[in-house]
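This report concerns only the one structure given below.
All protein chains but one are shown at their positions in the complex.
Up next is chain A:
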């Protein structure tokens, strides 16, 4: 499933270009006649939580200039419904198209542990398992699980011991402390990688004057992502780093690879135009071809 390069375990992907968890849902882009699957190295499913979530009250999204603000609230059917769908082969088409990364979340320590146990029998179907420790749009779990550091560290070790064979990735935001220090904790707990960064907490009024307290994504996030990857790499030579936040073109992707990302992921970009994934893929292939 993965190879080791210079002490760092690497995901083996056709191209280190990943679809981020959330904006692309559970693969609904497969409804399009021409989604560029051939240029996708892996698809991250929307975060599945222990219990199903209905998500937040509307309005849930607003976009302006260089940013999108969302407060979806991890709407998902929950792990049991997800596993039923998996067993009913609802995702087989997606596994045929590309590698799949599973994103998991919960509302408490216990839920993170339980969901890890539930997924274990199926874990080998996924290229990696990403734990969402950074969603700003839920009251419990997500970003808030990191607030209690001792508990979080214990949780990281416990998940590692349950899923001892899997490629484990922690998705970290920038608001639970210095992200490079948190990444170090993840690395010390024996995890394989991190995804940095998630959306950043934001607030905006939409055109109707309604307040949207949510997470910020889109191009304005890019310099923050670049800095986060740069800092995480300096302190954590062995971590596999997936960059997420504001990647909209090939140039963005290459800058991230230059400062130490192993893979780049795109989320909000799909809402503008999924075809740009192919342009980014072209640049990434060209860059990797020249740099190896």
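We adopt the following convention: a residue touches a chain if its C-beta (ideal position, glycine included) is under 8 Å from a C-beta of that chain, and two chains touch if they have at least 3 such contacts; residues count from 1.
Just so we're on the same page, contacts and distances are computed from a predicted model.
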item: Name of the absent chain as recorded in UniProt (options "ABC transporter permease", "ABC-2 type transport system ATP-binding protein", "Oxidoreductase" or "ATPase"); value: "Oxidoreductase"
item: Sole contact to the chain not displayed, among A:17, A:68, A:189 or A:243; value: A:68
item: Interface residues of chain A (partner: the chain not displayed); value: 22-26, 28-34, 46, 52, 54-63, 66-68, 70, 72, 75, 77, 81-82, 85, 90-91, 93, 206-207, 218-219, 268, 270-273
